[in-house]
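All protein chains but one are shown at their positions in the complex.
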Amino acid sequence: MSAVSGSSTVAAERERLWEVLSDPARLGAALPGVNDVSVDDSAHFSAVACPATALGETRLQMEFEILEERRGEYVRIAGSGLAGENRIELNVELSLEDAAGGGTAARWRGDVTLRGVLGSLLQRGIGSIFNEQVEAVLAAGASDGS
Amino acid sequence: MSGETTYYPAVEQNERLGAYSGQSIPRVEDKRLLKGQGAFVDDLWMHRQGHVHFVRSPYAHARIVSIDVARAEAQPGVYATLTGEEVGVLQQPYFQMGPEPGGLMKDYCMAVGKARYMGEPVAAVLAESAELARDAAALVEVVYEPLGVTVDGVATIEADAPVLHEEIGSNVAWQGVYDYGDVDWALENADHVVRIDRLHFHRFSSTPLETTGALVNWDPGTGVVEFRTNNQMPMFAAMFIGPAIGIGVDHMQFSSQDIGGGFGIKITSYTYLTALALLSRKAGRPVKWSESRWEHLAASAHGNERTFLDVEVPVMSDGTILGFKVRAFDDAGAYLRYEPLGAVIWSQVVPGNYRFKHVRVDYTETLTNKCPVGPNRGYSRLQHLWLIERIVDIVAKELGFDPVELRKLNYIQPEEFPYETPNGCIYDSGDYPAMLERVLELIDYRGARERQRAAAGTGRRIGIGIGSTLDSGTNNFGQSRIINSALPFSGNGEAAVVRLDLYGEVTVTIGTTPQGQGHETTAAQVTADILGMSPDQVHVVAGYNKAANTYVGFSGTYASQFAVTGLGAVMGAAEKLRGEIVKVGACMLGAEESDIELAGGFVRLAANPEAAIPFIGIAATVFANVAELPGELADSVTLNCRHVYRPPFTVPDHETKRGKLTLTYASQIHAAVIEIDEETGQVKILDYAAVDECGRKINPKIVEGQVHGATGHGIGAALYETFEYDADGQLRNATFMDYHVATALDVPDIRYDDIECPSPFTPNGAKGMGEGGGAPLSTICSAIEDALPDGAHVVFDTHNSSERVYDLLRSAAAQGPRGVEVVSR
Amino acid sequence: MLLAATDYVRPASLQEAIDELGSRRGARVLAGGQSLINVLKHRAAAVELLVDVSRLQELRFIDVRADGSARIGAATTYGELERSPELRASHAIVADVAAGTVDRQVRARGTIGGNACFADPASNYPPLLVALGAEMEVAGRDGTRSVAAEDFFLGLWRTAVGPGEVLTAITLPALGGAGVGYRSLQIAADSWALARAAAWVAPGDPVTAARVVLGCVAATPVRASAAESKLVGGPRTAEAATAAGALSSEGLDPPSDVHATGGYRRAMAAVMAARALRDALGFGEEVVSNGR
Partner (left out) sequence: MAGEGGAVHAIEVTVNGQTHSTAVEARRLLVHFIRETLGLRGTHIGCDSGNCGACSVICDGRLIKSCMMLAVAADGCEIETIESIGEGADGLDPIQEAFREHHGVQCGYCTPGIVLNAKTLLAENPDPSEAEIRRALVGNICRCTGYVNIVRSIQAAAEALR
């Protein structure tokens, strides 16, 4: 398990970003390299995402659950799924605040677990990949519908 | 020799050895290996073969809710699949060697119902090519329900730890107390008692460069299952596979030619062989499997990990160490594949090289969600020998004894051999003080001490370490009864056939499975000496073949014994053939048998070498012109002579845990000079030496090569190689990128010398060797300890990464607990 | 280990390579393949189309100019760097790092551009390129742009080379009397690095400018600005180097892996930085490592 945390500021207003983050359909669509989103209900959705790096794309077949939310300021999401024969599990809690100079400041912390041989292979990098994906989601969320 | 005691029936030394035995002749095997003409298992193929890919559990512990192979099977080129659910029907659980509680375990060739370690096979896919099998395997849908994970070999026995095997009810596989002498008396009467909190022997493997593999064909017409595989103990594998899937040993064929290293790790591949047999039967095809390196690292076998707690050592004021008391926890991983034999094997060397009289080991074998262990070079003894060497070094440091003098004082002395240990084992011969002297010369001990003083204040700390070890060989399988009195095993043996072929060729077959030890060469050397010919005239058939060669139940290559059991069998068979040749030759020359000698491939009259018959003449007569011989003589020779070498063992005693557990005791003493960078903790080996004693050597160069190799493994393990699991049971060194195998830059040149103390118990004076006893683990720890500043924590682990050494260096300044205390009277 | 299905093309020119890279989202550059093939074997990532640039002569050159700067084609192998007398004269440290990279087999195929684009935190070149102030040339459909090494490394396996682009060349500014040092602490003699530090110190006493760059402590190379400020304006002494080195790990929170905790990495980053700085200022000492 790798513990991760990070923060970033996006240009979108908090309310608008929140709408994306709390809507499974729009959140799913904001995942990096997403191919296929299906929404089960207001708290559950699944997606096939293919985050890309210089070395190619890694196909993740994921199911997500929005576990907890406080409108406009906080959301906690759990995800689990497959990367080939490997299993991935993640938990992330995200807090939003109005940024000083406009836009939204997001802070997150969570953990990610990769089980199988990729867990060994990616042990030095899984944390940073995770952070980059959260940033990518926030960026995509911020530009969603704009 | 001491007194009148005789421990074994007298053994006659074979006087004919000498012309070639003892010479470092180049190996017969090398030509084909150097030219890439070896036949390793992955080099073999069969018509219509399919390729296997195993689907493996990413979880260390999980219930398997369902496995859906429909999508995989629908792929073009996929022949068949096999799931754990099917295995649960097709296979009976394997025979267990341990008694209850561990003996209750239900172990199968794939995960049935639940997966218990990361990498455990849960399904298999057979396809036209390896690529397609892997592609399809990714489509097998497995639903898991993750369970709690236990990875600490000691804490796993706590009540709150998740239980791996419900049928056992706890994670304790075996427990027993070995109590020799009177350690309580010793602790009460000693001048000092040294207490060490915890020592940990880490998990690693010798990782043969060739991974496990097999080509298996279940022939539907004959019902014979053919295993072409690099398993290194086929008859042991047969014993497990046969009852599990209902085939007779007579219907199992095993063969191998060249094996790319084994080191014990390839003994327990029988689980994979079982799965492959089932898959072959289901698909009606030969099936081929070559393990990938990550599969090998995660799911073949690991060496035993052992934790020693509450070590108490009674010491007299003159430095005499009376013995010790310890609680040992051996972590077997998820299944007992060769275990719990490790729980007794260590007791072949209860006092190590020392005259310890009072030893109590409270031994617990435990189960965790990690890869099952298997015998690994130095199996179960190297853990115990490391403990003993740690004890000696820590006693020296804590009580202010010179580590060299303390060893000399406590070593078993040369005049004490044969030496009976507290548990009734007989050390055959040795001279440890002389070996220690020699190894210290090789590293220039005095010079090294001067360098150590000169290095003070330079940021480099120099340490000098010593490791004394034993390589007990030719084990008595009766020791398994100390673990489980119901087991029907005892003794040991090996079989060989030496025969004369039609045109006078001498052919040797043996039941062993060589993996680089040069059996073809040394068997030719002893045969040549006995039959009076040159080794290149002797054809030793390469590799193992159950149908074509001879074998016994103990056949295989493991546990430092070939020079005794394998060559013992070859020598016996060669002597029988010699007797027949002499008999026929005497008849044909019209002479008495006592007038005959064998030389240069001829039978001749000793008094008149001109009167000679070449071996072809003998063979052609017996095989093709037999009417020329008197009927009585013709009926009494076959020129096809089998011999089984049987060491003179009796059954050890289950109650007292005493007995003669091994026949020979080779030894090695190592010394190293290391340098530690104070700022980083990085260790550099400046000088390394090994002195070896293994009785009479048949081929000294091969012996030296074995010492080099074992030293390389030990140095690798001491500094670099470790299997580390996280709390979730994920192996974090699942590739050679993170399991750093020692390279040519990591193993230094090794100064080598030897002494020779022939074994009185073997027909050639040789002792089994090759495992090496893990001497570098002790030596490197000893050297690190020697380099640490006063007040530092004791070196407590066999594996010492730069960071661990860095922490040890800094522990002195922290003035925290040191992991050791001394109580003096 | 077997790769998943993929496709392959070996373009005859840089322009063709750029066209191929732009043709599919899943296209990636294949250079020496000494990291990428491993990733594909373990199926850690998939590539739809491998665009093999390893034989493009446009990407294989070492051009040391009269001013002492060196422009190196991205597909130049470690072996070619190691054996180049010109590079050894202009930037010996780059040739030395090439000579010490992994093993002969990898040096025969692996490329400096591939190493930079792999952008692994443990890789040897990224911190060195940042310390040397290298400029990275990136070509794409819209032409070629130049990116400072410091801005090139964006994250794990992520660089300024965008989709459809390729790294074509790396320019090393002339050293011009600057001192350089590069130190790594590795597992055994030759495995993973736990901490790396590269140092560049401009000529002149007191020190006028310095770059201290750490590797293995974050997803990208890290400039140790506290160490640099401590150094600038100070004397060129071993003591100054040591003192600055000690400051270099300030504010770092390196990740842990099976080989070392973050805390140890952090401490070692400072040790390596101090040593690299001492080397750069001419007070180097021997490296403790078997066989080196």
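By written order: A, B and C. Residues from 1 in each chain.
Basically, a residue touches a chain if its C-beta (ideal position, glycine included) is under 8 Å from a C-beta of that chain, and two chains touch if they have at least 3 such contacts.
For clarity, every value in this text was computed on a predicted model and none was experimentally measured.
Enquirer: Quick one: which shown chains sit in contact with the chain that's not drawn?
Expert: Within the full complex, the chain not displayed touches B, C.
Enquirer: Of B:Gly181, B:Pro372, B:Gly705 or B:Gly729, which one is in contact with the hidden chain?
Expert: B:Gly705
Enquirer: For the chain left out of this view, which of B:Pro76, B:Gly400, B:Pro488 or B:Gly631 touches it?
Expert: B:Pro76
Enquirer: Could you tell which one of B:Asp258, B:Asp431, B:Asp471 or B:Glu771 touches the chain left off the display?
Expert: Counting the whole complex, the residue in contact with the absent chain is B:Asp258.
Enquirer: With the missing chain put back, one of B:Gly153, B:Pro208, B:Gly374 or B:Gly568 would touch it. Which one?
Expert: Of the candidates B:Gly153, B:Pro208, B:Gly374 or B:Gly568, B:Pro208 is in touch with the missing chain.
Enquirer: Pick out the residues on subunit C that sit against the missing chain.
Expert: So the residues of subunit C touching the unseen chain are 1-8, 10, 30, 33-34, 37-38, 40-42, 50, 52, 54, 79, 102-106, 108-109, 189-190, 291-292.
Enquirer: Which subunit B residues would touch the chain omitted from the figure, given the whole complex?
Expert: The missing chain touches subunit B at positions 24, 26-27, 29-40, 42-43, 76-77, 129, 131-132, 135, 206-211, 258-261, 263, 290, 292-294, 515-518, 701-702, 704-705, 708-713, 715, 735-737, 741, 743-745, 747, 749-750.
Note that only the chains that are shown with their structure count from here on.
Enquirer: Which of the two pairs, A-B or A-C, is linked by more C-beta contacts?
Expert: A-C
Enquirer: What whole-Å value do you get for the distance between subunit A and subunit B if each is reduced to the mean of its CA atoms?
Expert: Chain centroid spacing, subunit A to subunit B, equals 50 Å.
Enquirer: With chain centres defined as C-alpha means, what is the inter-centre distance between subunit A and subunit C in Å?
Expert: Centre-to-centre distance between subunit A and subunit C: 30 Å.
Enquirer: Please set out, as single numbers or ranges, the residues of subunit C touching at least two other chains.
Expert: Where subunit C meets two or more other chains at a single residue, that happens at 42-43, 257-258.
Enquirer: Among all residues of subunit A, which ones touch two or more of the remaining chains?
Expert: 84, 117, 120-121, 123
Enquirer: Give every residue of subunit A touching subunit B within the complex, in rising order.
Expert: By the definition above, subunit A touches subunit B via 1, 84-87, 113, 115-117, 119-121, 123.
Enquirer: Enumerate the contact residues on subunit C facing subunit B in the complex.
Expert: It is residues 1-5, 38, 42-43, 185, 187-192, 194, 257-261, 264, 267-268, 271, 288-292 of subunit C that touch subunit B.
Enquirer: So in the complex, which bits of subunit A are touching subunit C?
Expert: Subunit A reaches subunit C through residues 2, 52-59, 84, 117-118, 120-125, 127-129, 131-132.
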